[in-house]
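The complex appears here minus one protein chain, its other protein chains still in place.
Think of it as A and B in the order they're written, each chain with its own count starting at 1.
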Amino acid sequence: MTYAHGIHEAPKTFISKYIISFDHKVIAKQFLWYGIFFLGVGGMMALLIRWTLAYPGEAFPILGSLLFPHTNGVVPPDTYAMLFTLHGTIMIFYAITPILIGAFGNFCIPLMIGARDMAFPMLNMLSFWFAFLSGLVLLASLFIPYGGAAGGWTSYPTLSTLIGSPGAGQTLWCLAIFILGISSTMGAVNYITTVISFRAPGMGYFDMPLTVWGLWLTAILNAIFLPVLGAGVMLLIFDRVFGTHFFLAGAAATSGTGDPVLFQHVFWIFGHPEVYILILPAWGVVSDLLSFFSRKPAFGAKATALSMTTITILSTVVYGHHMFTTQMSPLLTQTFMTLTMTISIPSAIFFANWLGTIWRGSIRFHSPMLFSLGIVFVFGLGGLTGLYLGTVSTDLYLHDTYFVVGHFHYTMAASVLLGGFAGTYFWFPKMFGKMMNETLAKIHFWGSMVGLNGIFFGMLLVGYAGMHRRLYNPFVYEFMKDMTSINTMITISALIMGAFQLVFVYNFLHTLIKGKPVTDNNPWEVGTLEWTIPSPAPHYNFKEIPTVKCGPHELGNPNLKNGRDFQYQTEELVEA
Amino acid sequence: MTTGTNEILIAEKERADLAMTVTLVSFAMLFATLFLMYAVFRSANPVWPPMGFAKTSLLLPNLSLAIIFFSSLFLHTTQRMYQLGNSRKVSYFYYLTLIFALAFVGIQFLIWKQLKLDGIYLDSGIFASIIYGFTWIHCAHVVMGFLGLLYCFPMIRAKYANHNFSIRLSNVAKFWHFLGIIWFLMILFIFVL
Partner (left out) sequence: MLKKMIGILFVTFVVTQSSAFAGFWAGAVPPEIISTNGHEIDNLFMYTTWLNIVYFILVCAGLFGFSYLYWYKRSPKAYYTYGNKKEHLVVTMIIGAAVFLSIDLNITRMSNDDMINEFWKFPDASKEEVIQIEVLAQQWMWNFRYAGVDGKFNTADDVLSNHDLRIPVGKKVEFRISSKDVIHSLYFPNARLKADAIPGRITRLWFQPTKTGEFDIACAEMCGTHHYLMKAKLRVETEEDYKLWLGEAERLALAGNDVDNLDNYWGWKWEEQ
């Protein structure tokens, strides 16, 4: 068989088992812990930001006086800038990326395609430790003179050069992102190779679960576009440390100097694919889970996979819509606007497919299903609000307002977060061999839905009313005086959202420590390959490499006679 | 494992080739970004080099290009000899490659020194930034490639003449040839054109 590979013994010591592990499942859990830790840090930062926006000049309760003793607990303006910079950075690169891509990518890809491990376990291990190093560098930047980076997560020069940010914080930020880029590229090389060469015999590309499709496309985008960001931040480091002039402009209309706008181009050539890098795994997970819990095959699975591929390709040529206000040439502007709009065709197709999947199903509202349905709702809102920002004239008004913040939080934060939770509840038994509490999970879901819709819809409202981003105190402006109550509402929603995450943390830890091992290897009754083996998955996953005989969504087949309403991918498709 | 050891080896080689291709695409995107920036600066400035700089002498860049070309050639020969199992020639060409790689880095330092003598300092505008920044990045990759070459060191002993080393060598060689091509493009863009 050509499928035997990378044989490594089951580890025996604590270090080889849990720290320097080559096992994709352990690395996935490492990424999960890492991501949840940073999710907590980033979430705390969000609360500090929200508090400042709703109650400017008031001390943050309880923690405030500990964190900011010299201002009696009030967040100072320079710290505020640091907070929103690091909130964005942490949530995108240190929370979503490790959870969705690091944890689920590592965990699901080999299990779902019937492989014993990743193609390069060593590279996989390095990928985590590089990410760890990067996280340390980022956290370290908070404790140096002048503090961490404070130029926004986009870190546009010249604010991010020495002109706008003295001290080493911004340099360490760049370094951290660069190291994380290396880590993610390593992961991407691994994922791409694994999916191409380790699919179980009989598994064609369209027999892969859509989760794997999403993760695979993500890996491709990562491998292609992370180096672009890498080049950008590297030159930014040169500008800061060695005194080159890549992004420093001279006086107007002098030639031979650098150009700050060029960084924006480079940043968004990477940055626009990045938003799809984050959302594609969530789309994949939703597409699978909707089918599993509706007990019927995914509607138009092939079309969904192809739509995701189309979006992946389109995502590389629309980045200019982030830069309309820098006044590119009209022709370029029109081109980017039109290309941006074409993204709605594949999006509409997989929305139709998602609804088609639950149409005439037999829906079981387990927590993963609730979260998946939640994603359809919030991603609908997020996608539709994108239209206002894709058209140039409305973007002139809405650019850099809270409308943008609301839009990308709906798409990137709300959808991806719900996707992460859906995946966590769904694969928890496979990861740890225990079931999380359903009631708590449902409380967590409804609380989160109320919280995040309150937050992000509120943001859309104040954004439409003209409130711009990254303001320490919005009420210094006349026209924002009326927005106090909405801002308060958003902050209360954020506190609600935060409080309900504690339910999740409790559920997660309690189940992990006190939960009873599952008796059923396949609690959700689905047929993809990871459920053909015991829970939690044993060291080598599959005793024998399975042979795939049917697709991943064989549910509700009326010809099934064995009392089950689903069949495993290893079984021959039952036909009448 | 009894059946088809050969098949496993072929599959391993295919996987390694695939992964290396993806890796090289990543590296290519990094350098493509740099060249894109160069193109933007170049088209934004009607006169190049800007700010009254003169073009630098091509002697050293051409020399370094020749050196990296020969090192690539030697590495290629090393690979061929390795496949033929000629261990004496393997070490001979391997050492030649290493020496030329070191020589390349040495010439790099000479180039930077020459630039300073020509009055092109780090902070003298975008022209200097591009020359220094791009050559630094390339040189950092050459150092990485050199470490990769050292990583192949054990293969000069016959007892390590196995399949794994052949994959290792072939991957390092690909990276090394890639750096040669990039260096050719850099010379072409930032020194010649």
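As a convention for this text, contacts are C-beta pairs under 8 Å (C-beta built on N, C-alpha and C of every residue); 3 or more make two chains touch, one makes a residue touch a chain.
Keep in mind that what you see is a predicted model, and the values were worked out from it rather than measured.
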item	value
Chains still shown that are in contact with the chain withheld from the display	A
From A:275, A:303, A:317 or A:440, residue that would touch the chain that is not displayed	A:303
Absent-chain contact - pick from A:17, A:469 or A:510	A:469
Omitted-chain contact residue, chosen from A:33, A:242 or A:365	A:365
Of A:261, A:275 or A:317, the one touching the omitted chain in the full complex	A:261
For chain A, the residues touching the chain missing from this view	77-78, 81, 150-152, 156-159, 163-164, 248-254, 257-261, 294-303, 325-327, 330, 333-334, 337-338, 341-342, 344-346, 348-349, 351-353, 355-365, 373, 376-377, 380-381, 384-385, 387-388, 390-394, 396-397, 399-401, 461-462, 464-466, 468-474, 476-479, 482-489, 555-558, 565
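Basically, only the chains that are shown with their structure count from here on.
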item	value
Chain A and chain B, separation of their C-alpha mean positions in angstrom	35
Chain B-facing residues of chain A, complex	1-5, 119-120, 185, 188-190, 192-193, 196-197, 223-228, 230-232, 234-235, 238-239, 242-246, 255-259, 262, 265-266, 269
In the complex, chain B residues that touch chain A	1, 3-4, 7-8, 10-12, 14-15, 18-19, 22-23, 25-27, 29-31, 33-34, 36-37, 40-41, 44-47, 49-51, 122-123, 125-130, 132-133, 136-137
